[in-house]
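Please find one structure pasted underneath; my questions will follow.
For this depiction, one protein chain was excluded, whereas all remaining protein chains were kept in their positions.
Chain naming follows the written order as A and B, and within any one chain the residues start at number 1.
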Amino acid sequence: MKQQLILKVNGEEHEVFAEPSKLLRDVLREDLDLMGTKEGCQDGYCGACTDLIDGKAVKSCLVLARQARGKEVTTIEGIANNGRLGPVQQAFVDHFAVQCGFCTPGMILSATALLSENPSPTEMEVKRALIGNLCRCTGYAKIVEAVLAAARIVREGDNPRHD
Amino acid sequence: MRGFQYFEPETLSAACSLLAKYKGEAKVIAGGQSLLSMLKNRLLAPDYVVNIKGLSGLEYIKERPSGIAVGALTIHRAIETSPVVGARYPLLVEMEHRLAAVQVRNWGTIGGNLCHADPAADPPPCLLALNAIVKLKSRSGTRSLPLEQFFKDYLESVLAPDELMVEIFIPNLPARAGTAFIKESVRANDMAVASAAAVVIPNGKGAKEVRIGLGAAGPTPLRARKAEKTLVGRCLEDAAIEEAAAIAAEEASPTTDMHGSDSFKRQLLQVVVRNALKEAGQRAQVGRAR
Partner (left out) sequence: MTRDSSFAGAVVIDKKPLELKSHGEGLNAVGHSVTRVDAVAKVKGEAKFTGDFKMPGLCYAKLLGSAHPHAKIIRVDTSRAEALPGVITVITGSVPENKLYGDIYADQYILARDRVRYVGEPVAAVVAKTEDIARDAIELIDVEYEPLPAIFDVEESMKADCPIVLHPDLLNYEMLPKPNFRFTPCAEGRPNVFQVYKCIKGDVDRAFMEADFIVENRYSAPMGNATPIETMIIDVWLEPDGTVNLRGKTQAMHIPRAKIASVFNLPMSKVRYMAPYIGGGFGPFCSSWPEVVAVLIALKCRRPVRLSLDRAEQFSIAPQKPGRITYVKDGVKKDGSIIAREIIAISDFGAYCGPYGTAGYVRGSTGGVVSTYRYPNFRYKGYGVYTNHHPGSAFRSVGSADMHWGIEQQMDIIAEKLGMDPVQLRMKHILKEGEPDMVGETIHSIGAEECIETSADWLRHSKVPAGPQSGPWKHGKGISLAGHFVVSDMPSWAQVKVNPDGIIEVRHTGFELGQGCDTVVTQVAAEEFNVPVSQIRVVARDTQFTPYEFFTAATRFTYYAANSISRACQDAKRQLFALSAARLNTSPDNLETRNGTIFVKGKPETAIKFGALFSPAGFIPIPGGEIMGNGFFADNSALYEAETGQSPKQWAAHPYLSYGVEIAVNIETGEIRVEKVVGTVDVGRAINPKMVEAQIEGGMAQGLGAALFEELISDEGVVLNPNLVDYAIPSIMEVPSGDNLASLISSPLPHPLAYKGAKGVGELTIIPFAAAVGNALYNAVGVRLKDLPMTREKVLCALNEKNKKG
């Protein structure tokens, strides 16, 4: 039976009524209309559902929504700042790291979490951080390139799109 | 996933009471990284789920005079990045690097990993080789037992339905002990097709003590006791290591599945044991606590 649940998502508190068995992914999509979090499997393997909890990447299909109570959840919708793309997002656009786009939100969140922990990752560190995000379209090379470029931009504090 | 009644006890004893009350019908969820897949695929359908992830006081890495104590709710990532663990048990850091994806390590717990009792999991062979002791608690009391006595069968442990794992204690390693973890998996961080952890405690030129933990080597993780014995007091030369690795592979009982035949897996086990022993032996020689 549905129970009240208060979640803080992208800086805002939301009240929803959901079954306790409901996954964080499904509450975000079904109750909060945050459709950027994708579903690609039942195995916890594809990573399309990756979101951040307190800044750390998690698979939101492997977290009960209730377990995220009292924590800060960040989804892809919370990454752009006032409509301006975040550095990882911009780098994905600039480096053609997007194809079908189904893995993209999860990839960007994993990469964002990496860069907040390690602003100067090596190529290998980028790859290790993205093991949990499968992409069937890109062959990953342009994704690696984009994350390394985003890291440079974050370090140098020069987001090329600022106005 | 089938619906269930959900509890979020605030204290350890409240959790234990709930488990005692719904004995057998309740399932504990910690990080849920293993449990939720089982629920989603309907391999399990408990009526009650007790969330312990939010319990305070079970997420810690504490230095004690005789070793370190790790709270059962400690996430993999905390172990991986802990300076204490890095300095004293680099084996565990090495292991965590190869465990799943960072998303899983950020939410999954070490206690949950052990309680899931997957023979192919990575922490068990390492913690077996480190002689870890697990502390289990229920309303009727607390018991400690060597990890080696914890695993019973495929996905089964001696944990009683009303018991919780609360702590993993890892005894000190003698100075100059060398350790290594080697895992063979289809993709970089998949579950092991064969894995081995080795601890080599040197004594002059020979080995005073050798411990070998095996993963994906049968229904439970195990220690390769016979192989260990053959090395005691011996110099860890290639021939001795090869011999021990062959014995370890015989101690294992892997089964044929889609990842390969039992004989192929034995062959892999022999390689990982040999490489783990070599690596640990070398590290022991140079006297790093690795």
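Operating definition for what follows: contacts are C-beta pairs under 8 Å (C-beta built on N, C-alpha and C of every residue); 3 or more make two chains touch, one makes a residue touch a chain.
The structure displayed is predicted, hence computed values, not measured ones.
Visitor: Can you list where chain B touches the absent chain?
Guide: Against the missing chain, chain B presents residues 1-3, 41-42, 184, 186-191, 193, 258-261, 264, 267-268, 271.
Visitor: On chain A, where is the contact patch with the chain that was removed from view?
Guide: Listed in rising order, the touching residues are 29, 33-43, 45-46, 48, 75-77, 79-80, 85, 89-90, 92-94, 96, 98-105, 108, 123, 127-128, 130-131, 133-145.
Criterion: only the chains that are shown with their structure count from here on.
Visitor: Which stretch or stretches of chain A touch chain B in the complex?
Guide: By the definition above, chain A touches chain B via 1, 3, 19-21, 23, 42-44, 47, 50, 53, 56-59, 61-64, 66-67, 69, 110, 113-114, 128-129, 131-133.
Visitor: For chain B, which residues are in contact with chain A within the complex?
Guide: Within the complex, chain B contacts chain A at residues 1-6, 8, 29, 31-33, 36-37, 39-41, 49, 51, 53-54, 77, 97, 100-104, 106-107, 188-189.
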